[in-house]
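A single protein chain has been omitted; all remaining protein chains appear in their positions.
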């Protein structure tokens, strides 16, 4: 089997999420890093590439140089896709350039800073025909896919209510300015955009709801707060949600809830049943109905849909976790990229990954949440 | 030791909560039912009283008759308090009459239907000097008292955020009109008042926050829904809360969340620490801080304050539950009633029970929530 | 409804389990304490009786005086049963005398010190026709009764394996001799008998297995240890079990497992399914089968048998716990006592309580365990 070749933009020395992407890809051994522009700082870019074993001629000091070089190469040598793991503000120019050049893209979230940019990327990708994945990684968990299946197949009836939460506590104190890179860029409007917490992790919560339920937001009512003195962007957000089918929701997102680690959880309630899932213990999914004892679905255990089984690598009870879920996004994107390359149609459960529609909706969610937080009108239409 | 003598109004055959009150009192053997007017239906009242072993001359067909009879009796025979467990709309006239007559009152919640009534009861009780308890029973759990202590003693720092939920699912379908008495009165505005779910259980959530944190509500923003077709009162409510110290909150209350039983839970986050408690598993309290592994406080286990220890009857690990918590409210009220009777001052951790201030605030909470739900203005001042 | 009248032997000032029995009975209001001999110390006996409101003429300084007095009274005044809550060594003489006199008995466990005594009580009770209950209180939990039902009705297939544990840690240090009454008698062979931990709590574990599965012990292999220096009786015991149907088992019982409170738990595995239950979180029962997601049965939730429903007082989700389970033993015994009094036959799910057969088997279990612990032969036949 031939591995897909990829280049990475961002993710050099000192970065966190780049190595997560590389490990996720490495886990399945289907993708090979062959080129890169790993930092906005030229020296660091080159040093990082050497550390990762890139050949000198494919180790670049800027993403523009990387793109130029790739376009010069014959298709047989060229990368199959670029993985963009820069800070948020660089997503747009890099993704736009590669997509325009016909190179498939996997881009971290949130996709871009404005809905205009998102719409432009959608148009660009449509024109060039590239595959474009956005790494809302939590949707790669097998039991999230099982949840999506159970809602779609009517096992909950009509959805009435969704409670989704992403609770963190690590930014409860003023970490920014103390040498913590992760806190620095997240609290800087120039790099993070108009939102802090709600963009960083609230957007994952929004995406989880959309992925599992397919509900469309009608309007929302948000309360955003910056609790830590001197912080410029929200570190806590609570939102009432209304969906177009009449369902109601609550979205809680915080980085100042002391004691919470990466406590992403969702509960979905329908007329006939409900589901509960928790990313810190991701190998279980609780399913309740009106008239029977609740059931615990386990990863790779009995009763799962094909998409959930496919997303699993180990027997039930041997826990899989964050990296495997992340890898599943790349598996799906990789299938779509291979299919494009080979000019063939995907099989039914292939190509399962979040794309530009998710990315664009996520940007709109951030914009509307911030708009609502600043408004004295109760409901801001989505 | 002499037992306190009480009369019960309401709680006759077919009622639910009356027997809960009686069992709670029986558990500690400090109170004795000696009189009653157990139903608004005279025949049922008398039959119920006989069933409970009341002497004929103290078994009445109306609460007025009960009150008249008590006032005729010499103090040595008279009841020490009345326990009011009627449907909500009868709380006010009964409580008013007994309090005016100088008889101590224990009354179920929500206290009354309007803030005016609540203020009137406060004035009445002040004038006559009676003890007046409102059975917000969840505050009787030992670990709720521990939580209150830990907040008050600064172990969480300044409170920033509170998430409180009361999730139920039993009214997910149209039970009212099917012979379910519990569903019938709860969905009937004449008996339940202006609110359904938010008054029935949301008010417990409100009280739990106030009891544990002492925070005062500044304003709120509510979304109330009646999901079940034909239902006149809300069966789901989600509220954004703002407290006067700058804290933010979310209050979730629902009776249509399929699979939820009596899932009352609270999380309190401060600048230094946090707490989480869940009434379905009430013998544990999770305490997290900024820099150490979280701790699990257990009922009657190590590290508890005096009030929490006092509220416990069994060694740690032997679970205590709902009835014991309920009984603790009566223990506190009983101590205050005895002290009044004996004209003495309470010891520091005696007399621990919710009173008229809690009851009145709870009524105001219901009024403001309904006002907010009908308003297009975002924040309704409290 | 007429209450059953009872006398208590033991359970006076400073005792623990006596008040547990009284509270358990009080919870349902079906039984009334009318007489007693509450301590082996005459003064303390009388003082304790006064504190509990006993009339002077029924408050006795010895159990013999109590018995004499009762036998003098006309049947219309006489107690319906005696509740024996003395230290273990007094169970036999007291129970024997009352049973011989035709008075129904409820006796704490372990029943007596020797199998001979147990057989004698069985013969005595058969002859006089009294009802005789032994308070293996954990069998009163509704979900233990549900477990018993599921095994009996074949929902697990043939039972292959049982793991039962009763883990405590409170005697990890030398509490005896420090003024701790509970530790004193438990570590004193004269009062506790030949066994320490295994008799005190291992016997509960044995009874739980027998109650739920109905399996009969074929042989056992025990390792008993007294870990705390100077302690004369075992404080830790681990036993391999073989049952007559070929099933295997492990029974773990300890009072030196630091951090464990009253961690009684059981897992039962059959050819078709399995069950897991934990007394510290007793309102859930996990049921797994070969080919479907496991299910969580909840107290008073969907899917329960009649005996489990009957044993519950509150809606699902409002936790019930230790006292209610204890009370259920008294409910069952009370039904049998009333039926005997009224000379009628019990309805199918009435009269559900552990009796002399359980008590005698429990004594034999203690004897055989101690015999095995002292033996170099692997399997001691039961």
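Brief remarks on what is shown
A, B and C are the chain letters, set down in written order, and residue numbers restart from 1 in every chain.
Here is the rule we use: contacts are C-beta pairs under 8 Å (C-beta built on N, C-alpha and C of every residue); 3 or more make two chains touch, one makes a residue touch a chain.
If you're wondering where the values come from, they're calculated on a predicted model, not measured in any experiment.
The residue from A:69, A:206 or A:324 that touches the chain not shown here is A:324. Check A:23, A:73 or A:127 against the missing chain and you find that the one touching it is A:23. From the options B:63, B:243 or B:297, the residue with contact to the unseen chain in the full assembly is B:297. For the chain missing from the display, the contacting residue among B:6, B:132 or B:287 is B:287, taking the whole complex into account.
Take subunit B: the residues that touch the chain left off the picture are 287, 291-298, 301-303.
Counting the whole complex, the residues of subunit A in touch with the unshown chain are 1, 3, 20, 22-23, 26-29, 51, 53, 168, 170, 260-263, 279-283, 298, 301, 313-324. Hidden from this view is one chain, which touches subunit C at 156, 160-161, 163, 165, 169, 172-173, 221, 223, 225, 227, 236, 238, 240, 242, 248-250, 252, 254, 256-260, 267, 269-274, 276, 286, 288-290, 294, 375-379.
Just so we're on the same page, only the chains that are shown with their structure count from here on.
Ranking all chains by how far their C-alpha centres lie from the centre of subunit B, first place goes to A.
Centre-to-centre spacing of subunit A and subunit B amounts to 44 Å, using the average Cα coordinate of each chain. With centres set at the average Cα position, the gap from subunit A to subunit C is 56 Å. Look at where the CA atoms of subunit B average out and do the same for subunit C: the two points lie 35 Å apart.
With touch defined as above, residues shared between interfaces to two or more other chains in subunit A number as follows: 294.
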